[in-house]
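A protein chain is absent from this complex, but the other protein chains hold their places.
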Amino acid sequence: MRTEQQYLEGLRDGRVIFYRGERVSDVTTHPSLGVGAAHTAIDFRLADDPAHRDLLLALDPDTQQTISRYFLIPRTFEHLLKRRELIETVTRAAKTTVPLVKEIGTDAMFALMVVTAELGTAGEQYRERVRNFYARCRDEDLTLAVAQTDVKGDRSLRPSKQPNPDAYVRIVEERADGIIVRGAKVHTTNAVYADEMIVLPTRAMGPEDKAHAVAFAVKPNTRGIRFLAAPRGFGMSNAFDNPVSSTTRMVETLTVFDDVLVPWERVFMAGEWQTAGELAKTFVEFHRFTAVSYKTPLLELLVGMAALMADYNGIAKAAHVRDKLVQLVMYLETVRGLTKAAALECQMRAGIAVPGVVYTNAAKYYFAAHYHEMVKQVQDVAGGLVVTAPMREDWENPDTRPDMERYLGGSASATTEQRLRAINLVRDITASDLGGYLELLAIHAEGSLETQKLTILMDADLAPYRDYAKRLAGIPAG
Amino acid sequence: MRTEQQYLEGLRDGRVIFYRGERVSDVTTHPSLGVGAAHTAIDFRLADDPAHRDLLLALDPDTQQTISRYFLIPRTFEHLLKRRELIETVTRAAKTTVPLVKEIGTDAMFALMVVTAELGTAGEQYRERVRNFYARCRDEDLTLAVAQTDVKGDRSLRPSKQPNPDAYVRIVEERADGIIVRGAKVHTTNAVYADEMIVLPTRAMGPEDKAHAVAFAVKPNTRGIRFLAAPRGFGMSNAFDNPVSSTTRMVETLTVFDDVLVPWERVFMAGEWQTAGELAKTFVEFHRFTAVSYKTPLLELLVGMAALMADYNGIAKAAHVRDKLVQLVMYLETVRGLTKAAALECQMRAGIAVPGVVYTNAAKYYFAAHYHEMVKQVQDVAGGLVVTAPMREDWENPDTRPDMERYLGGSASATTEQRLRAINLVRDITASDLGGYLELLAIHAEGSLETQKLTILMDADLAPYRDYAKRLAGIPAG
Amino acid sequence: MRTEQQYLEGLRDGRVIFYRGERVSDVTTHPSLGVGAAHTAIDFRLADDPAHRDLLLALDPDTQQTISRYFLIPRTFEHLLKRRELIETVTRAAKTTVPLVKEIGTDAMFALMVVTAELGTAGEQYRERVRNFYARCRDEDLTLAVAQTDVKGDRSLRPSKQPNPDAYVRIVEERADGIIVRGAKVHTTNAVYADEMIVLPTRAMGPEDKAHAVAFAVKPNTRGIRFLAAPRGFGMSNAFDNPVSSTTRMVETLTVFDDVLVPWERVFMAGEWQTAGELAKTFVEFHRFTAVSYKTPLLELLVGMAALMADYNGIAKAAHVRDKLVQLVMYLETVRGLTKAAALECQMRAGIAVPGVVYTNAAKYYFAAHYHEMVKQVQDVAGGLVVTAPMREDWENPDTRPDMERYLGGSASATTEQRLRAINLVRDITASDLGGYLELLAIHAEGSLETQKLTILMDADLAPYRDYAKRLAGIPAG
Partner (left out) sequence: MRTEQQYLEGLRDGRVIFYRGERVSDVTTHPSLGVGAAHTAIDFRLADDPAHRDLLLALDPDTQQTISRYFLIPRTFEHLLKRRELIETVTRAAKTTVPLVKEIGTDAMFALMVVTAELGTAGEQYRERVRNFYARCRDEDLTLAVAQTDVKGDRSLRPSKQPNPDAYVRIVEERADGIIVRGAKVHTTNAVYADEMIVLPTRAMGPEDKAHAVAFAVKPNTRGIRFLAAPRGFGMSNAFDNPVSSTTRMVETLTVFDDVLVPWERVFMAGEWQTAGELAKTFVEFHRFTAVSYKTPLLELLVGMAALMADYNGIAKAAHVRDKLVQLVMYLETVRGLTKAAALECQMRAGIAVPGVVYTNAAKYYFAAHYHEMVKQVQDVAGGLVVTAPMREDWENPDTRPDMERYLGGSASATTEQRLRAINLVRDITASDLGGYLELLAIHAEGSLETQKLTILMDADLAPYRDYAKRLAGIPAG
C-alpha cells in the first residue's frame, strides 16, 4: 500500500493544468488546487488509521494480498453492502466531499470487466487488457479518474451529425502503436489528482458513430492532454466563515485530448459501436451506486444542521420544525434504504455483482429530485441570519464584536460564537458558491433526472404488471 | 393443516354480527359477507396448491412440524424477507385484497412475545400464556384477528379523562376466573372471519389509565361480543362492471365488548400501564411491516392498469404518459425497496427479528403520502370514460351494444370489450366505493401519516448527526 | 322568463335516452335521471327567488329586456367577474353540482360569435345564424348543452386517419336542406336536460379532415340522435348515507348521431378546417373560465368538512390539522384568485371580453393538479370511520343503535348523529362513487392536465423573458 506522501509525489509529473488563467506548476502545492490534493489523500490516511483500516483494506481472494478495498471485485450482495459502507464512511470523514479518486475508477473497471466478458470471444483481447490494467492499479495502489461526458455540442444531434466533429471524443487515426484520439470531455472530476484516467463513451452509438465508440486508459501527463480546471464551489476564505469549502475540494475539468496517442494495450474499445451504449450504461450503474453511497453523509449533515439550529434558535419543539426534521430523516433514510435494497437485489453478470438497476436509479432520482426542497427545510429552520449576519472580520474587530456578542446569541444551549459557527456552516453548505455547486451536482452528476427516469423505464419490465391488470379485468392474456 | 372447508365450518359458531340493519345468521353464506369468507379462505387454498405450497408452509424449528409459514417466528433478516414475500404473494393471488386472517394475528403474537420477554420475571406469567396461546393457534392452524383501535371519543383527552369511561376498552372487574372487559374497538378487520381475536391497547397509558392497559384473546362468539359490520367499499354488482369489488372483500367492524368475561389464561396484560405503549408500538412495527408487504400488489396493479390503458388508448409513446409510468414504477419500488431494507436492518429483541423501525415507517409513510397522487396518474392515463361510459346492462342490450361497439373502441391493440373491461377495472379500483375505501385505508390503516412521522422522530437518533454538524462547524462536542 | 314547470315540460319531447339497459320514457320522472332534471331546474327556481333574482337576471343592453344573466354577452372585465359570481353562487346553492344547462351553452355561443366575427366577411353568414340562434335562446330562456369531445378511437391518429371514419363526427352529405352528420360524442354533460344542443369540433383539423370541421345546433329529440347515459357517480341511496349524491345529479352521455339532418340555418361551420382549432380553443377558454368558477363551492365544502370534522374529532388545535386547513384554504383561494385575475386580464375580441388565457388555464391546472391531494387532507382529518362506520339501517335498528350512540360519538361539540352525518358527507364527497367521479372530473373535464399546460405554453409569450435574460447576461438582443 502506498503512503499519502507517495501518492502526492506521484502527482508531480508535469501534467498540464490551467486554473483561472494560469498554468499550474504543481497541483499539490497550488494555493487553491493543493487543498484538493490534500483532501483526496484522505484515502491513504484512513487506510493507515487503525480505526478505519479494517474497512479500508481487504484481502483479495485472487491474489491473497491485502489490497485497498475499493479494488475488491464485488461477487455477492454483501460485497456491495460493504462497498457502500466504505464509500459512506470515507466521505463522512472527508466532510461530505467524496475524494473520488478510487471509487469511480473501480466502477469503470468493473463495468469494463462485465461488458468485455459478455462480448464473449470477440471481447477476449479487450478483457485481457482490462484485467492487466486492473491488476496493475490494484497492486500499485493507484488512483484513477474517469472521463465520460462529452461536450456534446448541439444536444439534439447525434455524434456523427455534429457540426464540430470533435463534439464527442473520437479516434482520428489507428496506428501500429495505438490510436490517436481527439476531442474533449467535460465535468471530469479530480483527474488532476489521479494517477490514471479511464475514458469511456457517454452514450449509445450507431454504425455511423463508429469512430466515437472508444474506451481507453491514459496517464494525465500524456502529451496532448490539457486540463482546464473550474474554479467553482470551493472558496479559500477561512474556516470560520466557510468551514467546509475552505478545507475540502473537488475539481471538475474540461479535459482536452489534442491528438493523444493511446498504445493498444491501453485501448478497451475501438469502434465496437454496438457495445458503446452497454458500456456507458453498465459503468453508470456501478457509478450511480457509488453516488448514492457517497450522498448520505451530506444528507446526514443536513439533518444535523437543522437539528442543531433548531436547538440554538430555541424552536426545537415547534411542530413545523419537528415536521421538517422528520422530512429530512426520511429523505436520508429513503436514499440509504434504497441503496441497500440495490445491493440486496444485485444482478450477477460475468460473476460480478451489479447493483440492482431500478433501486439504484430510484435512490439516485429520489435524492436528486428532493435535494433543493431539503435544502429549503434546513434554511427555513436556520433563519435569515444565514445571509444577513456580519462575518469573521467583524467578529474579530473590537469595535463590533461586543454588538455581535450581545445581539446575535440564541437560546441558552449555545454561545454566540457557537451559533455563528453553526450559521456559517449552514451558509457554506446551502447558500454559497459551494451550496450552488452542490445543487447542480445533485441534479446533474451521474446523469440528469431525465436519464434516471429513462433508465428505470428501460429496465423495469412492465409486462407482468400489465398481465396482472388483464387478469383482474377478465381479459385473456397475450 | 386445516382445509378451506374446515376453516369455513369453524366460522359457523353463533357469533353475533349485524350488517345493514340485520342480524347475520351465517357469515359464510350471507350474500354480501359470504364473499369475504370465501376470499379469506384463500390462505387455505394456496397452502394446498402445489404452486404455492413451499412458500405457504414452513418447517417449524421448535416442533419440527410443518406449519403455516405465517406462524414461523422470524429469527433472521431472511425470515423477514420471506415473510414479506409470503404476504405479497398471497395478496397478489387475492386480487390485491389481503386476507388478513393470519398476518395480523401473528404480528400481535410476535409483539406479545417480545414485550413480555423484555419485562423479565415480571412478565413471566404473561409470557407463558402467550406461548401457550401461540402454540395452540399454530398447531391447530387457526385464523386470528386483532382489535386495537379504541373508539377514542374526544381525541384531545386521555383515556381516563373521557366523559364516556368506555371510550377506551377497560377492565371493569377482576374476578377469580378472569377479567370483565367493557368498551368497543373500531376498524377491526376481518374478525368476523377469524377463529380468535386478540385485543391490544391502542396507545401509551399513564397510571390513572391503569384499567385501560389490557390485552387478551377471545373467541369471536364469546358472550357479550357484538360486531357491527361496515358495508363500505365492496359492491355486489357484477364482474364486468366491478371486477374486483364484486369478488373480494374485507370487513371492518365496530366490535363491542359488553361486559365480556376473559379467563385468566387468555389475559396478556391487565393493568401494567407502563408497558401498554411499548406493546402497542411493537405490534404496530410488525404490523406496518405486514402492511407495506401487502400494499405492493395494489401498486403493481396501478402500474399495470396505467400501462394497459396507455396501450388501449394509443398514447403509450406520449412523453407525459411515459413519465407517469415511471413515476408509478418508482412509487412501487420505493415502497418495496424500503420494506426490504427494513428486513435487512431488523433489530433482534428477545431473539426475535423486529423489522427496522425507521425503514418500515418510511415505507409506510411514502406509500400513504403518495397514494392519492398515484391514483391520479392512473386516472389521467385512463381517461374520462372511466366515469362516463355506459355499463353492463347497456352492453348486453341489443339496442345499445352496436353503438358502444362502434364508438367506444380505442387503438387496434384491444377490442371494445377489452377496453371497456380495462376501464371498468380502473373505475373499480380508483373511482368507486372501493376506490374511496382504498384511499382511506392508505392514509388511516396501520396508523395515520402523523403517527408514522412521530414514530420515525422517536426512533431516529439525531445526536450523531448533530454532533457531525458541530464537528464540521468547529464547535466542541457535548 | 320561463318557470321551472315550463322548463321540465319541455324535456318531455320523445328524446331517445337509454339508461342501464332500458329506454327512458320520461327523463323528468325517471327514478334516477329525474333527480337530475329537478336539480338542473334550480336555475329557474333561483331566478324566481327574491334573494337571488338580481344576480340571476340582467338587463340586456341590446334589447332592453330582462334576460337570464347567463346570456349577457361579456363586454368588460366586470361582466366576467359577475358571471363568475353567478356561476359560483348557483353552484353553491346546487350543493356543489353545477347545473350546467345554461353556462356551457352560452360559453359556446360567445365563442361562435368571436370566431365567426374574426373570419370577417367569410364568416358573415355563419355569424348571422349564430346571432339568430342566440337571440332565440335568450328570448325564449332556453337551456343548452354542448357536445364537443369526439370518441377519438386511436388517439395517436388524426381524424382522417382513423380506421373508424366516424371516430370524429363528420358531414357525410351536404344537401339543399342541410347537412347529414354521423358519429358520436362522449362526455356530453346534461344534454338529456337541455332544450338545445350545440355541437363543436374537438380539435384543430388539417385539410384532409375537412369533413370533420363541423359545428351546429340540434334539438335533442331530432331523429337519429340517441343518448346512452352513464350511471356513474350518483347513488339513489338515502339522504343520511349519501346526503349529496342522493339529491343531485349530473349526467354524461355517449351521444350518437346516426345520420342526423341539420338544416342550414343551424349550421355554424361546415368544412372550414382552418378555423376548427380556433373555435375549439376559444370555446374552451370560455368554458374553462366557467369551470374554475363552478369549482369553488366544492372547494369551499372541502374546507368546511375538514374544519367540521376537526371540531367533531376534538383535534382542531393539533398543528398538523391546522396546517391541513390552511393548505385547503390556500387551494380554494388560489383557484378563486386566479379566476378573478383571468377576468381582470381579459382580452377584447370582436367586442367580447374573453377571459385571460394564461390565468384561466393556470387556475384550472392548479385546481386539477392538486385535487386528489386536497381530498387526502380532508380524509386525513375525518378519520377511518368514513369507511368503517355502520350505516343508516344500523342506526335505525334498535338492536344496534345504542352501541353506535355510545361508541361513535366524538368531542362534546356534536351529537353522535351529527358526527355520523358529517362523516357520511365526507364519504359521499370523497370516498364513494361520487368521490371517484369527482376525481375523474377534476382531471379530465374541460381538458386534461396536459392540455392546459400546452395551452399555456402556446399562449404565453416567452420572447420578452428570453430577451430580459439576454440583456442581463450582456448578450445583444435578437
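All chains are identified by letter, namely A, B and C, in their written order; residue positions are counted from 1 within each chain.
The rule we apply is simple: a contact is a pair of C-beta atoms (placed from the backbone, for glycine too) under 8 Å apart; a residue touches a chain by one contact, two chains touch by 3 or more.
Values in this document were obtained by computation on a predicted structure and should not be read as measured data.
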{"item": "Displayed partners of the chain not shown (whole complex)", "value": "A, B, C"}
{"item": "From C:Pro243, C:Gly314 or C:Pro390, residue that would touch the chain that is not displayed", "value": "C:Pro243"}
{"item": "Missing-chain contacts mapped onto chain B", "value": "319-320, 323"}
{"item": "Interface with the undisplayed chain - residues on chain C", "value": "92, 95-96, 239-240, 243-244, 297, 300-301, 303-305, 307-308, 311, 322-323, 325-326, 329-330, 333-334, 336-338, 340-342, 344-345, 358-359, 362-363, 365-366, 414, 418, 421-422, 424-425, 453-454, 456-457, 460, 462, 464-470, 472-475"}
{"item": "Absent chain, residues of chain A that touch it", "value": "18, 20-23, 149, 151, 153-157, 163-164, 166-167, 183-184, 186-187, 226, 228-233, 252-254, 256, 313-315, 317-318, 320, 371-373, 375-376, 379-380, 383-394, 396-397, 399-400, 403-404, 406-412, 427, 430-433, 435-437, 439-441, 443-445, 448-450"}
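Criterion: only the chains that are shown with their structure count from here on.
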{"item": "Inter-centroid spacing, chain B versus chain A (mean Cα positions, whole Å)", "value": "41"}
{"item": "Distance between the centres, which are taken as Cα means, of chain C and chain A, whole angstrom", "value": "52"}
{"item": "Residue numbers of chain B (touch at least two other chains)", "value": "none"}
